[in-house]
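One protein chain omitted, others in place.
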Amino acid sequence: MTEQLRAATTEPASQEVERRADEAGPVDYEVQLESLNQWQLAWRKFRKHHLALIGLGILLVFVVVAIVGPIVSPFVFNEIPKPDKLVGAGRPPSLAHPFGETGGLQRDVLQLVINGARTSLLIGFSSMAIGVIIGTIVGSISGYVGGFVDNVLMRIVDVMLSLPLLFVILVASQFFGNGNVILIIIIFGVFSWMGIARLVRSLFLSIREREFVEAAKAVGVRDRRIIFRHILPNAFSPIVVSASLIVAGNIIGEAFVSFLGFGVNPIYPTWGNILSNALTFIPQGNWWWPLFPGLAIIMTVLAVNFIGDGLRDALDPRSRA
Amino acid sequence: MTKYVIRRVAQSIPVLFGITIVVYAILLAAPGGPTAKFANNPRVTLEDREQFKKAWGLDQPIPVQYCRWLGACNPDVDDKILGIFPTPGAFISSHGVPQFLPSALGGGTNGVVHGDFGVSIDSGEPVAGRITRAALPTLILAGIAFVVWIAVALVIGVYAAVRRYSAFDQAATVFAYVGYAMPTFWLGIMLIFIFSGPGLNILPASGMTTTRLSPPFGSDAYWTYFGARPIEAIIDIGRHLILPVFTLVVVNIAGDSRFIRASMLEALSQDYVRTAKAKGLPGRVVTFKHALRNALLPVLTNIGLEIPFLFTGAIVTETIFSWPGIGKLTIDATRQFDYPILMGVLLVTSIVVVFANLIADITYALVDPRIKY
Partner (left out) sequence: MTEVIDTPGQRGAPPARDVLLDVRNMRTYFHVLDGVVPAVDGVSFSLGRGKTLGIVGESGSGKSVTALTVMRLLDIPPAEIVPGSEVWFDGQEILSMPIDSMRKIRGNDMAMIFQEPLTSLNPVFTIGDQIAEQVVLHKKVKYKVAWDRAIEALTMVGIPSPERRVKQYPHEMSGGMRQRVMIAMALSCEPKLLIADEPTTALDVTIQAQILELLKSIQQRTGSALMLITHDLGVVAEVVDHVAVMYAGQIVEEGTVEQVLVSPRAPYTMGLIESIPTVEKRGGRLQVIKGVVPSPFNLPPACRFEPRCPYAWDLCRQVPPELYATDHAGQRARCHLHTPAGEPRRGPALEAHEEAMRVGRGGRRNAMTMDERRQA
């Protein structure tokens, strides 16, 4: 009762009580535990997380838009919609152009946002993948080998985390990016691994001491097998959660770098570079131009964060909902 | 305690050293080398480029270059080991003591350890001077943003935890999610549209002072004006600060109010809070003495770790609002490939970050009696 009580004094939705109820079963007061595998259990919990489901829905819509959109409404940089009758201020949203038209070149904002989705999402997710791969490798080496190697790698992480990263990325994009999408992805990826590396290392250190790894070692399981079969699966859920944060951060970061003109070449629209000239049209009250790309960013980042929250709850083996 | 501080300072030396290497690597890795900027400039002759290389020691092998740039090697010693490494003699200044010591103690005068960051490629001004000039506006912006950020995040976080599941808590949750997802630069643009656009037009959108009222900030004329009408000048800067500060703090407040709320809830659920209640202490003493004091410990570390975001946030905000600080200097230097400025700014901001973390750690050790030092 004490733990039940502690839960009750602090947490109205007392999990201890729920668990007790689960275990006692409905009819014969005997212990009854459903045995589900890890993924079934995780999916069952994820489904109960409404925000995460909404996030997943939003993200799927954006992914479909990113894939199909540019085919339906392709963006051609050299094609200027109405070269003969330029209207300085652009046009507010209308039926024909639900997101309005930009000032200057009179581009359709909806078309820009749709085409931007492809590049922005591509950059966000691919750079995350690079960061996760580097981070997992570095963290695994650091945590498993330990000693001098660990010390050097972690000092490198310290150094990189002390740099104002957005600033470094900005400079790197200007120096090496050439407006190329692939290079921008690599630059963002190369500066996204430090958090993952620290995380994986700390998991290695804590899991390495746990009984099941010692048991595996004791029966002579090889190192590589210990890492891939025993340690990394346990590290999976925290990695996924921080990966979602990286996606969100890199989508915003890329938008800023491209907005300033250091990122992706405007031939390939992204949610950042389509805003490049928006500021100069402020006196004309051109609000729809920055509004919709910004909303696209916010909704994507919100969706990714919701999914991250849902995954964190779903993959936490201690919670059983 | 002294021991702990010394150990902690010693730990940050390799980090600082690593930062100088990274910063120097940027110069080396620049496409086409440091003189590439001149290649596209028809007014610069080949001889000009050679002279630039010479002046920067760019004709030397990389280890020697780096050592001189750092200020650990004497530029007057030209001997090399294996043709690339500086000789031990190169580390000794002309006064016979290690070169890296302050010049007042007989050390050298060159290199970043002696405050010599070189000269701006673009304007020919010393980098240290440009950075110092840009530092004040950034310090004003970041300093005020920091205070607002911590104060507001604390109030929101603690109140949301104490009144858990209330309307306030739920509003704070929505704000935190949306605020955290909002790109800073986009928020800045939208705020300018709302408050400085043709609609409202009640707040200034760019700069630090109103140009038709006063001379540009930082000039001698400005300080004369400031001395003559201090209140007017401060109000003017204050009006210019509102939008940038708001833009800068929203993301941080969104993130930290969540963190503080979670930390506070954690503290409120601890056994010692129940003990405090069992002693008959009034609710506010339980909350603000027993729980808050413990809840603030992790918050303190977190704030130390977030200082870099204040700088990157300042870069973003200053660009949008044309604030004449480090951020704007950085963007301009990046546009013009002005390496000496970029290296100087990177180095200075990284050092500030290292020291901020150092101070956060030491403060933590002071306030948490469980830390052994």
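Things worth noting here:
Here the chain labels run A and B in written order, and each chain numbers its own residues starting at 1.
Basically, a contact is a pair of C-beta atoms (placed from the backbone, for glycine too) under 8 Å apart; a residue touches a chain by one contact, two chains touch by 3 or more.
These figures come from a predicted structure and were not determined experimentally.
Between the chain not shown and the residues B:L281, B:L300 or B:I362, the one that touches is B:L281. With the whole complex as reference, residues 162, 270-272, 274-283, 287, 290, 293-294, 297, 367-370 of chain B touch the missing chain.
To be clear about the criterion, only the chains that are shown with their structure count from here on.
Put simply, the C-alpha centre of chain A and that of chain B have 26 angstrom between them. Interface residues of chain A facing chain B in the complex, by the touch rule stated above, are 6, 9-11, 155-156, 158-168, 170-172, 174-176, 248, 252, 255-256, 259-260, 262, 275, 278-279, 282-287, 290-291, 293-294, 297-299, 301-302, 305-306. On the chain B side of its complex with chain A, the touching residues are 14-15, 18-19, 22, 26, 29-31, 177-178, 180-186, 189-190, 192-193, 196-199, 205, 265, 268-269, 271, 274, 308, 311-312, 315-316, 319-320, 330-331, 334-335, 337, 342, 345-346, 349-350, 353-354, 357.
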